[in-house]
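Missing here: one protein chain of the complex. Every other protein chain is in place.
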Amino acid sequence: MSTQILTLDSHKAGTPPGDLAIWFFIFAELLAFGIFFLAYAFARANNVELFNESQQHLNRESGAINTVVLITSSYFVVRAVAAIREGLSRQCVYWLGAAIGLGGVFLVIKLFEFHAKFSAGISLSTNTFYMFYLSLTIFHFMHVILGMVILAAVMLKAHQGGYTAEHHTGVETGASYWHMVDLLWIILFPLVYVIR
Amino acid sequence: MHNIENQRSQFIRPCTRVWLGLLALTSVTYGIGRMELGGTQIVMLVLIITFIKGEMVAGFFMGLRNTSLLWRAIMASWLVIVGGGIAIAYLVGLK
Partner (left out) sequence: MQYQSQAVAKPYFIAAIGLFVGQILFGLIMGLQYVMGDFLFPAIPFNVARMVHTNLLIVWLLFGFMGAAYYMIPEESETELFSPKLALLTFWVFLVAGALTIVGYLTVPYATLAKFTFNDLWPTMGREFLEQPLVTKVGIVLVALSMLFNLTMTVLKGRKTSISIVLLMGLWGLAVFFLFSFYNPSNLVLDKYFWWWTVHLWVEGVWELILGSLLAFVLIKVTGVDREIIEKWLYMIIAMVLITGIIGMGHHYYWIGTPEYWQWFGSVFSALEPIPFFMMTVFAFNMVNRRRREHPNKAAVLWALGTGVMAFLGAGVWGFLHTLAPVNFYTHGTQITAAHGHMAFYGAYAMVVMTIISYAMPMLRGRAANSEKSQVLEMWSFWLMTVAMVFITLFLTAAGILQVWLQRVSTEPLGFMAAQDQVTLFYWLREISGVIFLIGLVLYIISFFVKGETKEAA
């Protein structure tokens, strides 16, 4: 029954939603982040005290709020995909706009966090923990921006009526990428902010 | 119309439940962080929660649960390798 929904979009059953190429891209991105996460974990193992001490200076609240923001944004994208599958272009645009808006909220919260750290004189060279904290979060930050650009392009095309209930691979492609950005933060948050 | 009803029950509603579940699990993780709990059991709990959250996003939001075993296996093994690696690194760091 559920496969019936997928076949609405004329692509083969068993393959993930969206363009196949984006999935290769997603897995390549996951691989890069995965290696970075593991590098963090093992660098921590060699330097537990430093990491535990430095972690206490992070703003855990903003990390948690950002998790909620991204999860909710991802859910809005789900609703956008659902809307276009019913051929409701306008709803799709609204949901996408809301998702992009939450992406913006994420960026603003993150900028406050960065600002606090930078004005405390913290940089990539402060210590190994901050090197990882800053590079992981900045790297992710840039992916949020990229994801927002992709969603905005999709939203523009949806606004122009470029997608229908039958043909909307573009919406699913952008959605898949955005969920990946969410997925990465779901791992990054406990790894960097919580585990001690 | 049949399709639309189908999609609402098969796609939107499960995803709404997943979203609420993700919020609940996030608050658990945050609570652990706020109390600054540590130690092997706590960390393993956090990692298991993270794995479940990852699978929820991948399966429902990304729609991988409707794909062939290969795709699900790739995603699950990525989560297991990353999560397992973090767990191993944590245990190494205890010594």
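Just so it is clear, A and B label the chains in written order, and each chain counts residues from 1 on its own.
Following the convention adopted for this analysis, a contact is a pair of C-beta atoms (placed from the backbone, for glycine too) under 8 Å apart; a residue touches a chain by one contact, two chains touch by 3 or more.
Bear in mind the structure is a predicted one, so any value in this text is a computation, not a measurement.
J.: Name every shown chain in contact with the chain that has been left out of the document.
T.: A
J.: Which of A:V108, A:L124 or A:V149 sits in contact with the chain that's absent?
T.: Of all options in A:V108, A:L124 or A:V149, contact with the hidden chain holds for A:L124.
J.: Taking the full complex into account, what residues of chain A touch the chain not shown?
T.: Residue positions of chain A that touch the missing chain: 20-21, 24-25, 28-29, 31-32, 35-36, 39, 43, 124-125, 131-132, 135.
Simple rule for what comes next: only the chains that are shown with their structure count from here on.
J.: Averaging over Cα atoms per chain, report the distance between chain A and chain B in Å.
T.: 14
J.: Contact residues on chain B for chain A in the complex?
T.: 3-4, 6-8, 10-12, 15-16, 18-19, 22-23, 26-27, 29-30, 32-34, 36-38, 43, 46-47, 49-50, 53-54, 57-58, 60-68, 71, 74, 78, 81-83, 85-86, 88-90, 92-94
J.: Note which residues of chain A are touching chain B in the complex, please.
T.: So the residues of chain A touching chain B come out as 1-6, 8, 13-17, 23, 27, 30-31, 34, 37-38, 41-42, 44-46, 48, 52, 56, 60, 64, 67-68, 71-72, 74-75, 77-79, 82, 85-86, 172, 175-176, 179-180, 182-183, 186-187, 189-191, 193-196.
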